[in-house]
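Omission of a single protein chain aside, the complex is shown with its protein chains in their original locations.
Residue numbering begins at 1 within each chain, and the chains themselves are lettered A and B in the order written.
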Amino acid sequence: MSVSSSRKITLILGAELEKLVTLPLIWLILMGTFILNLVLAAAFTSAGLQGAAGTQSILKIGLASMGYLQAGFIILGILATCSEYTGGQIRTTLTTIPWRGFQLFTKHLALAIVTIPLAFIIAASGVLYAFIMMKDTALVIEIDAMIKTLVGATGYLTLTTLLSAAIGALLRRTTPALVVLLGHYFIVSPLLKDFLPSIKNYFPDTAGYYMYMPPSSDEINVLTPMQGTGVSMLWTLIFITVAIVFYRKRDA
Amino acid sequence: MRAFNAELSKLFSLPGIWLAFLIGAFAPAVIAALDSTAQKEKIIAGVSTRLSEVGYIGLALGVQGVIILGVLAVSSEYLTESSESGGGNQITTSLTVVPSRFHFLLAKAGAVTVISILLSIVAILTTVSATNLILGEYAPAFEASRLIGAVCYWIFTALLAFGITVLTKNGIIPLAVLMINSSVVTVSYLLTKVTKLAFYLPDKAGFDMFMFTSDSFHTPFTGGLIMFAWVAVLFIVAAIVFHRRDVTS
């Protein structure tokens, strides 16, 4: 390549970032997620406040909305890749950036850059709300445990977003991608948890759960946060790789 | 009637509708089968606390199929993703064929209702046979009144999805909200812990038509009535908005 490769990466990354931030729907979804998360945090907190005083974990309650919150990030990921197929934008993308694997990889990178700070802010807002509302009744929490948990939650949400983007790139249509992902995260996976407890830890969402949930003693066969991260990351990487392989082979 | 037939054929020719059919017809049976298998020992021993839910849990969660149906019926009019064409606004064509917007909406809702009824009947058949197959003589009897409640729940849910999508014009948000809210632990359920008013939410009220659990709040009949009221109000709002709106905006 005559233009230096590193410059090219910066240029393409810039273009992918610009594509993401100029999509109004993405901001709408993120704002909606933020607001809904606060509403849910409020609901969980008020449900938690009715419980016995002094036994509540702020972290657990602040992050209880994670299960729903991840839906916003799943949508974000799907939108990032499926929006290429609206109005035939993919043709423009590929005539501008014909290096397909490179382009799709950069798109995931750009998505991660956008997601990480937002995931942190949104996850932290829930915990903060719980903290403010419950600081009198709840157990004291240590700052480093809180940071560890929030970093885990951010990582989990980012990996979920990237995984959803990869599935979106594979399926290319918003509706089936949404049905598959929401179906897995909200219906299949919770059911499997009851029916097949032996393998449940190896799904991306259940493994990812251990990235942010403080360990509790009453559960058996749990993963450490590191193991959880590993399993989750492996899933994401596999799906991104598969998406790239198909993307390169397929007619646009 | 012609408009209704046109809507039916439009729905059947939609790519992606097979997903709705597949999920609607078989997901309830699969879920019910899994649940029955997990519960079998307890049921045989006579200690199951969830005997009244067996089978119905599949019908409660399998409602996803008609959610997709209701959403797709509307969102497909506005935007189709395709790499070939630049995304079509089928709504323009539809409204020149059926100029009365109210009739158009009614015909579409009618088509969604009919397909939902058919799907729910198929789902009930597969679910009941799956449950009977696994539990044999221990399978609970399926009462007609509860099954009718389940059918109503499916129809109303499909129409809710339909109405919300008319308002948003975009399938993503209604699909996400409704799918999540009919999942294992719903947001509505969470809200019932906070306020009793949440029992009047459409899905919570509709549940009482056929899910007889310890936390049932309404009788099946009032539950159905409340859910129907939601559907009716939503449909009226959707009709008014749809009537006033410029097609292209």
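Rule of thumb we're sticking to: a contact is a pair of C-beta atoms (placed from the backbone, for glycine too) under 8 Å apart; a residue touches a chain by one contact, two chains touch by 3 or more.
By definition in this document, contacts and distances are computed from a predicted model.
Trainee: Given the choices "ABC transporter", "Chemotaxis protein CheA", "RsbT antagonist protein RsbS" or "Acyl-CoA/acyl-ACP dehydrogenase", state the protein name listed in UniProt for the chain not shown.
Mentor: The chain we cannot see is recorded in UniProt as "ABC transporter".
Trainee: Specify the residue from the set A:N37, A:S57, A:Q70 or A:S83 that touches the hidden chain.
Mentor: Of these options, the touching residue for the absent chain is A:S83.
Trainee: Take the complete complex as the reference. Which residues in chain A touch the chain that isn't displayed?
Mentor: Residues touching the hidden chain, for chain A, are 1-3, 7, 11-12, 14-16, 18-19, 22-25, 83-84, 86-92, 94-100, 249, 251-252.
One rule holds for everything that comes next: only the chains that are shown with their structure count from here on.
Trainee: Could you work out how far the Cα centre of chain A sits from that of chain B, in whole Å?
Mentor: The separation of the two C-alpha centroids amounts to 27 Å.
Trainee: Which residues of chain A touch chain B once you look at their complex with the stated criterion?
Mentor: For chain A paired with chain B, touching residues are 25, 29, 32, 40, 43-44, 46-47, 50, 67-68, 71, 74-75, 79, 82, 85-88, 90-91, 172-176, 178-179, 182-183, 186-187, 190-191, 194-195, 252.
Trainee: Using the touch definition from the top, list the residues of chain B that touch chain A in their complex.
Mentor: Checking each residue of chain B against chain A gives 16, 19, 23, 31, 34-35, 37-38, 61, 64, 68, 71-72, 75, 79, 81-87, 170-173, 175-176, 179-180, 183-185, 187, 190-191, 193-194.
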